[in-house]
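Here's the structure we're looking at; comments come further down.
One protein chain omitted, others in place.
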Amino acid sequence: MTSVASGVARKKKVTPSAILMRASMIMIIGVAVYWLGLNLTSDPRQFAQVTVNGLNNGLLYALIALGYTLVYGIIELINFAHGDLFMLGAVFSFAVLTEALGATGPSATNYALLLVVLLLSMLFCAFINVSIERLAYRRLRNAPRLAPLITAVGMSFVLQWIGLKWIGSNPVNVNTVLPSSDFEVAGVVIAVKTLIIFAVTIPLLIVLAFIVNKTRRGRAMRATAQDKDASRLMGIDVNQTITFTFAIAGAAAGAAGLMWAQTTGTVAYNLGFQLGLVAFTAAVLGGVGNLYGAVLGGIIIGLIQSYNDGLAIGPGQRWSQTMVFTLLILLMVYRPGGLLGETAQEKV
Amino acid sequence: MSLDGRAVLDAQNIRVEFGGLVAVDDVSFTIPEGSIVSLIGPNGAGKTTFFNVLTGLYKPTSGAVIFDNAEITGDPVHDIASGGLARTFQNIRLFGLMTAQENVMVAMHSKMNAGVFATIFRTKKQKAEEAEARRFAQELLDYVGIGGVTNEYARNLSYGDQRRLEVARALALRPKVLLLDEPTAGMNPNESAAFVDFVRKLKADKGISILLIEHDMSVVMQVSERITVLDQGQKIAEGSPAEIKSNPRVIEAYLGKSGSEASK
Partner (left out) sequence: MSNTAPAHTAVSGNRKWAIGFTSVVAFFFILNKFILPEAGSGVQKFFNAWFSLTSMAEIMIWIIMALGLNIIVGYAGLLDLGYVAFWALGGYVAGWLMSPFFSGLNINFFGNPRPGLEFGIHFHVFLVLILGGVFTAIWGVIIGGPTLRLKSDYLALVTLGFGEIIPQFMLNGADIAGYNVTNGAQGIGGLDDVNLFGYVIGTFALPEKFLMVSLMAGAMIFFSIRLRDGRLGRAWLAIREDELAASMMGVPLWRTKFASYAIGAVGGGIGGVGFAILVGGVYADRFNFVISIIILAMVVMGGMGNVWGVVVGAVTLAWINSVGLIQVGELVNNSFGTNINFPSYQFLLFGLLLVLMMLFRREGFIPEARIRMVMNEDKVDEEVSDETKIASK
């Protein structure tokens, strides 16, 4: 019954299992540090290269993780459909920017179109996310926890099916607008794309953080997340606030989708499932419900995945998912609250 | 009266802090064996928090709870319950989609032994155990006066019957101490009066010590052998009903609050 007990434990027993936990954790961290150190010393240039790649992906993960964390923070729902929303964002941007508008290859007009479609993609995903909340999750707000969770899984399948029907079952190549050129800094190759990701993602993250932390809407969001009934009494329109949260989360997914399609140059209907899971792991790693945690978690997961896939001495890409999910399971064992979160305890 | 008896439950210097807030401030409290005692106080006085410390739901920041001569502070909730400290809930928390009988039988879980294999293959022992559990459940349902609803789902029972089922379920733990959390909430005066008789009968029949948390002053005054008053997390008075009635601090605490409560 430890999950519902709160307050401070009076007698802190040091049990053998606690010692075992601590020791095993130190061992695991030790192995990880040794592995990274080994790679760093054996080939520092490659290590830096892989780090840059990891940051690139990590920022995109952060954008997706943000959506999970916002929704979880406000209605305590793991929105399994969120990864697929991201996939639809990628597919949408491909359909509009690449196919309908024919924007391929770098040019001034294409950059302008890119920004327009970025906005459209954000609106598109926000709309879908809000619709899902209205049609499904809202009706289940007072239902037992299992019901909205299962609904979210179902929604994830429905969205995947839309993606499947939209672009077919095979991955599709995207002729990107972004330049494929790169430059070298101290032997490390940095793609211009990576810089563009930084240039788009970081301001987006700052804007989102600003909305949540500094605006009235954001305050309403945080209040609703803490206590719905009290917020209602304080005159906050809870339904509207939740709608707004889903809109923001959707917009972030839409932006991430477009950036993904443009930087990796490929979209597939099942993109959302794998990436969604990775992103959720990122959100949990950072401390689910915590905005900065999601960003931090996204970056760390991006790095870990990149190190796993790219370092000379390492498990290699075929173990990529396994690495991420093993990390998730280890997190649950050692630090369920995440890096920046509180411990995951049940509210009584 | 039995107030001088050995304390079956003894809470020593309980203090509970949430964040920086002190919800219960250094409260000591005992339940003598075979007595009926009450805990009262205005809303937000810390009654429920204190109650939750006794049942193990909260761990106190400091202090100790001694139950039946053993310290139980920090023990798991289910161990405390099966050790003989039973409770009912202020807002009824039955297992809605289980029958009344099953509800009571859940509370016998810790006293039963059947494992997976015994259950699947219905061993002789398991059958006997189940039959005995069913018999005891029926006995308890009859005792609280709802013997006719054995196979009804708890959800479908009337409000009054649900309250009774909660008591029957708590009794299935074969408790030494029964904690009743606002048991007369939602009852009319007749029902409350009947409840007072029931609590007395319970004590007389089963020798169970009873702790009441109650809002209804007439119930508290009628049934309690000793009353403890909490206000703002502190114990401000303790004594017989007559003493409490005339205690100026209690009157102040209640009058100060009663104005705001009337406006609700």
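Side notes on the structure shown:
We just call them A and B in the order they show up, numbering each chain from 1.
Going forward, contacts are C-beta pairs under 8 Å (C-beta built on N, C-alpha and C of every residue); 3 or more make two chains touch, one makes a residue touch a chain.
A quick note: this is a predicted structure, and the numbers were derived from the prediction, not measured.
The chain we do not see here touches A, B in the full complex.
If you put the hidden chain back, the residue from B:Q12, B:S28, B:S62 or B:T99 that touches it is B:T99.
When the full complex is taken into account, the listed residue touching the unshown chain is A:Q160, out of A:N39, A:S121 or A:Q160.
Contact between chain B and the absent chain runs through residues 55, 57, 76-79, 81-82, 86-87, 89, 91-99, 101-102, 105-107, 109-112, 114-116, 118-122, 126, 129-130, 134-135, 137-138, 142, 147, 150-151, 153, 155, 159, 162, 169-170, 172-173, 185-188. Touch with the hidden chain on the side of chain A covers residues 1-4, 76, 78, 136, 139-140, 142-151, 153-161, 164-165, 169, 273, 277, 280-281, 284, 318-319, 321-322, 324-326, 328-329, 332-333, 336, 344-346, 348.
In the analysis below, only the chains that are shown with their structure count from here on.
The centroid of the Cα atoms in chain A and the matching centroid in chain B are 46 Å apart.
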